[in-house]
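Note that one protein chain is taken out, while the other chains of the complex remain in position.
Should a chain be cited, it is by its letter among A and B, assigned in written order, with residues numbered from 1 in that chain.
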Amino acid sequence: MVDIRIAEIGTFVIYVIDVVLLLALVGIKTVHRRRVHSHDRRRQEYLGMLSRHVSYADCTDPITPRMAEDPAFLDALIDVREVLSGHELGNLEEIVARHGVSARLTRYLASRLPLGRRLRAAVALAEIGDKSAAPAMVLHLSDREPDVRIECARGLARLRWTPAIDDIVARFAIEDTTVRARFADSLIGFGTSATWPLLAYVRVNHRSEDAGPALALRTVGRIRELAAAGAIHEVLAESPSLEVTIAAIEALGDIASPESTRRLQSLLADERWQVRAKSATALGKLEDGSSIPILSEAIRDANFWVRRNSAAALARLPDGKLALYRALDGDDVYAADAAAEALADSGELVAARRRVDEGISVVEPLLAHMESGD
Amino acid sequence: MPKILVADDSETIRTLLRTALGRAGYEVDTASDGPTAHSMAKEGDFDLIILDQLMPGLLGLDVISQLREDGVAAPVLMLTGVDDGTTAAESLDRGAVDYIRKPFDMNELLARIKSRL
Partner (left out) sequence: MLRELMAWLGYATVFYFVAMQLYLLGFTVVSGFVLRRSHHLGRFNRGTAMLSSTNAPPVSIVIAAYNEEAGIGDAIRSMSIVKYPRFEIIVVNDGSKDSTLDVLIQAFRLEKVRIPYRPDLASEPIRAIYKGRSGVDITVIDKENGGRADALNAGINAARYPYVFCTDADVILEPDCLVHAMRRVVDDRERTVGVGGNVRPLNGSRIELGHLISASVPTRLIPRMQVLEYVRTFLASRPAWSRLNALPLVSGAFGIWKRSTLVDVGGFARGHLGEDLDLTMRVHRMHIDRGDEYRIVYEPAAVVWTEVPDTMRVLRRQRIRWHRGLMTAIRDFKGMTFNPRYGRLGSLTWGGFFLFEYLAPIIEFIGWFVVPIAWVLGALSTTSLVWMLVLAFGAGLANSLTALLLDETYGYFNSPADTSRLVAMALLENFGPRQMTVVWRMRALLGGHATRSWGNMERRGVANLAKPTGTAPTG
């Protein structure tokens, strides 16, 4: 019924494939192992040599062009680059420049080489951190390959190559979620100078979409530029979107500008529990004692997360713990529980126990509450 | 010549520090994990110990505690990689005399070492 020819041919093909795979497996194992060993050995040698170059200003260890082309050398270079900062980096950069390492990598990047080579070159460029490669990386921010774009943004951030910021933010609108997320990550590396382009992007786009502006706001928060608080307040006032609002609140918490205190306190009265909960956390980060009364109220909120976050926030405020002890003693059982948790987390329980162990009298309510069975 | 123990699981840091500290005139020994660092510190007679926070087997913090319990008095300099403020403060609490963040400035490290010896 089944044509035997098909079965025969199919079988023949499959077994050829099997033999090929087996040879590949064996081949890769043996060849690969030897290559890896020799690579590691060379890398260790280069590591030693680079260490000497870095430590001795007058080091005369030669670096031949052949060495400079060796991927093991690149590995050693990147390893050293990763752990050093400061003056010695200059020595390293000089070595990199002198031997045209980046130039070669940039050529790979721009060529029509197979994707793998290009990706590795992009990653290596990002890790090496050589300023001369910056223009090429800016160019490749619009490479057709998303991973290359990501690595270029990352490399530019490590270099703090500020002219690239606008290019990166401009691509927010056209990139897909993953690339955009990584771009945002890189923007944090640029520091303060990235704040304004990001805020501009938020202002323009927050009415038409949520995800991008929310991401941008969180990024601004992580950069922690105080002056950005004002602009974020405006966005808060204008945006009805929950996602954008939450991102804005998070950002204000990270930035922790005193200007934001009043605004955040008023948000504790928002009808959306997510907004209340996030605001409570943010107020904790602002470490402003004037928030204590309002947080003491929030600790009695109907929503579990609002209570929890408010208690945690109180624990961070100077004198906030007194409010927590008061809640512990109070009539609201849920507030008391939240207060107990926050106190335990902030070390009060440990301190209390230690005092008990040492025979010193201690604030009773916390221990009593913790031990009460129900 | 003062003896220094460098304990870090990264080969790069061990090699770099061995070279740089050697050049600066110190005698250097290295360890690549917590327990080895602990036993070497106990046995050897080191004038300074440079300890990485995250090593396989034992947290750098725990190594310090154990060393202090064993009566090893050598000053410890903590290398912290995770940019986490509490770890630095905690290491000082536990008995380290100083801490330095990775990536570090070699000159600064050398200066701090010099001031401790």
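Here, a contact is a pair of C-beta atoms (placed from the backbone, for glycine too) under 8 Å apart; a residue touches a chain by one contact, two chains touch by 3 or more.
Nothing here was measured: the structure is a model prediction, and the numbers come from that model.
*Asks:* Using the document's definition of touch, tell me which of A:Arg154, A:Arg263, A:Arg276 or A:Lys321 contacts the absent chain.
*Replies:* Checking each option in A:Arg154, A:Arg263, A:Arg276 or A:Lys321, the one touching the absent chain turns out to be A:Arg154.
*Asks:* Pick out which of A:Glu88, A:Glu127 or A:Asp143 touches the chain that's been left out of the picture.
*Replies:* A:Glu127
*Asks:* Please pick, from A:Ala68, A:Ala170, A:Ile188 or A:Leu242, the residue that touches the omitted chain in the full complex.
*Replies:* Touches the omitted chain: A:Ile188.
*Asks:* Can you list where chain A touches the absent chain?
*Replies:* So the residues of chain A touching the missing chain come out as 1-2, 4, 7-8, 10-11, 14-15, 17-18, 21-22, 24-26, 28-30, 32-33, 36, 74-75, 78-79, 82, 115-116, 119-120, 123-124, 126-127, 147, 151, 154, 157-158, 177-178, 181-182, 185-186, 188-189, 211, 215, 222, 254, 304, 307-308, 334, 337-338, 340-341, 344, 349-350, 353, 369-372.
Keep this in mind: only the chains that are shown with their structure count from here on.
*Asks:* Would you kindly tell me how far, in whole Å, the mean C-alpha position of chain B lies from that of chain A?
*Replies:* Going by mean C-alpha positions, chain A sits 27 Å from chain B.
*Asks:* Write out the stretch or stretches of chain B touching chain A in their complex.
*Replies:* 10-13, 15-16, 18-20, 23, 102-108
*Asks:* If we count contacts the way the header does, which residues on chain A are in touch with chain B in the complex?
*Replies:* 44, 47-48, 51-52, 54-56, 79-80, 82-88
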